[in-house]
Structure formats: C-alpha cells, structure tokens
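Every protein chain of the complex appears in place save one, which is left out.
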C-alpha cells in the first residue's frame, strides 16, 4: 500500500477546553504530514519550494469527515496517498486513525503555483515521478469520493 | 438576507512565508465567526455552552473551496448562514469575500453533544428559534452542495 | 495616560483542556495588540511594513508575568505603552486585566530591521513622532523593570 505514514500524539496545543482536538489543529497536523512527506518521501523540502524554487502550494479545496473526536494523548497515525496527479495540481487523501478507529478522513487539492504571481506551474519531472509512488489504485477511489 | 457578518483583517499570525493565508488559519477564523455568532446572534456564548451547560459542538464534516488566496492586510468579510437545522446538528455555510472577490466558501455540520460522554443532544428550544433566523431559503441551497 | 487599548474576549482557540489560556496564545494576543496599534495609532499597517517598506519588526527579548490564569469567555483589556524609543528599537510594555485583576504583564524589545538582510533600520521620522505619544513618563518606569 502506497501511503506515507506519520505519527502524531495529541498535545495541549491541539485541544480545546472540552478536551477534544480543536478543528483548526487537525489542519495544522495535515500540513505537518504534507511537509514531512514532501521532505522525506519526495526529497523536496518546503523551504526549497518556497525558497530557491520560488513556488507555493496552497489548497484550493478540502473535504473532511470527523467520525469520532480525538483527545489529549491520543496517538494518531496519519496516512497520505495521492488520488490523482494532474499537470499542476495534486488530489490527495489523508486519514488519521487511533488503533482501529477512524478519526479523520480528508481529501483535497493542492495547486503548484509561482509564489509571486500565483500562476500555476507544472510539477518538475523528478518530483512527479516520486509522487506517482503514492498513487492509490484506480479501483480504490471509485465509489464515493472520500471512500477509504 | 439572513447572514451573520464578521469582518477580519488578515494578520501576521494568519500568513505563511509566501505571504498568503495558511490553510489552518482559515479554520481559526471560521471558529471565531461561529463563536461570535453564538454569542452575539444567539445570546449563547461558548463559555456557557462548555461551562454551565456541559456541552460541546464539534464539526463532523467540512467542505471548503478556496478560489483565490488572501494576503496580509486583506479585509475579509465573513458571512454565516444556516442551511438546515436538525434535531441535534446544524448544517451551516460560511463565506469570506474581499470586495467582490470570493476567497472562501465553506459548508459544514456541527453536532451538539454532551461534553463528557459526547452523546448528541437536542437544541434547547429558545436557541433553535434564534437559529431559524439564519436559515437560507430552500431554493438557495438546491443544486450543488456548496453553491453560493 | 498614553496607553493604547484593545479588548479581546478569550475564545476556544486560546484555551487548553484545563480551561485556561494556553501560554503561546497570550503571545498571539500580544501580536494582535501590536499590529492593531501599528495600524490604528501609528497609521503604519503591518502589511505596509512587510510589503512596500520591506521591513520586519521581530522581538529580541520578552519578559512576562502571569499573576493569575484567564479562562474561556474572560474579557481581557490589553494596554500598550512605550517605555523607550531608541534609534531602531522600541521597548514596550503590555498588560492585560479583567476587571481589577491583572492577568499578564509583559515588557519586550522590538527591533526594526530590513526584511531580507535583517540589518537594523532607523524609525521613519513621522512614525517616531507618533510613537512618542505612547511613551510612559520617566518616573513610571523607574524601580523594578515590569512595574506598571
């Protein structure tokens, strides 16, 4: 299975007074997973993307389901896969589980853009090659959009 | 038009080094809008919901589109409306615009729950009455889910 | 009294599961107060400082006391004054109170720098003039460093 994995233990900064993870903090985790994937799996650190490459990679859409809340101290195992690699965008899926329980399912589209003009840009070829290693099989993404 | 409005100027804490708003910070703004709506429009401050009422109100799903990026200093006008009021949940929509330009469109479902057991709870009647003032007309939400 | 004031109600994003404000969130508030002061009192918005002016203004030191914790829903009245205006830096003090109770006292030094090279820069003259309106009287800052 071609998923990149990242483990995050829920910390004080992630939680609100109910003791559960505060929605925006899930998206901080999502970005942490993506930045670590870019660095470790694609060998393309975000500091290079924004720095010498003069690029940026914002989300243009995101869909998320939170079937169960997470609490302080929970160990979340995040998985990232690629649903589709397009000319200058990437449709990715992420999930977070604690043991057998699903906590988060997210799909979203990242667009590669010039940092100044925000015009879209083609993926550099060696990066596109490495991204393909995380593509989910075609049948895995048929059915409903956020199916596992 | 039954939308609650909230103006937020994009600050340093909202932006990443590309100079554009960092995705998770949009969701911080979303929560700020919701908490101000609860307080000002529903007269039901979050400190009471989590405090004496012993309740919490997490998102169980969220769909967001970001047609254009926002930058430091942009004045975002947020609007919140209710698409559907259910027994113990709320399907809301939020948008953020700068002038005539749409920056964010979000729909999501909040569930009213007991803070400890996280069992769902009916909306208190007076709160439900006030929520109804923000319901969008039926025709406005036909068509695609995140239509304006 | 030459203090700039800013009111902030403690929100979900500010608090951790104990129900009290999470230390780093106080520093988010500090930055919100400073950015609003720059904009409203000095007519020098942070988007201009970092944008067309090509400058930045990081802290080089900060001292803070938290005599009592703050909780969700507390109304914090922040006050900002200037203890000393130097060639390219600013020694400021901020405090937050709820009613008669002091919650935070902070002093810190901001340095005006070029955004790229991070070399220090003199304050523009009209800005320096406006800053002087927030100077605390000499006697007020004698004695201990964080005296009110």
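So that you can tell them apart, the chains are marked A, B and C in the order they are listed, and the count of residues begins at 1 in each.
The rule we apply is simple: contacts are C-beta pairs under 8 Å (C-beta built on N, C-alpha and C of every residue); 3 or more make two chains touch, one makes a residue touch a chain.
Since the model is a prediction, treat every value here as computed from it, not as a measurement.
Contact with the hidden chain only, please: which chain C residues?
Against the left-out chain, chain C lists 17-20, 22-25, 27-28, 30-31, 50, 56, 58-67, 69, 115, 118.
Residues on chain A that touch the omitted chain in the whole complex?
For chain A, the residues touching the absent chain are 9-13, 28, 31-32, 35, 39, 45-48, 50-51, 71-73.
List the residues of chain B that touch the chain left out of this view.
12-13, 15-19, 22, 24, 72
Throughout what follows, only the chains that are shown with their structure count from here on.
Busiest chain-chain interface by contact pairs, anyone?
Top-ranked chain pair by contacting C-beta pairs: A-B.
So which chain ends up closest to the centre of the protein, judged by Cα positions averaged per chain?
Located nearest the centre of all protein C-alpha atoms is chain B.
Averaged over CA atoms, how far is the centre of chain A from the centre of chain B? Could you give it in whole Å?
Computed from C-alpha means, the inter-chain centre distance equals 23 Å.
CA centre of chain A versus CA centre of chain C: separation in Å?
That pair's centroid distance is 35 Å.
Quick check: how many Å separate the C-alpha centres of chain B and chain C?
30
Residues of chain C that touch two or more other chains: which are they?
Where chain C meets two or more other chains at a single residue, that happens at 12-13, 72.
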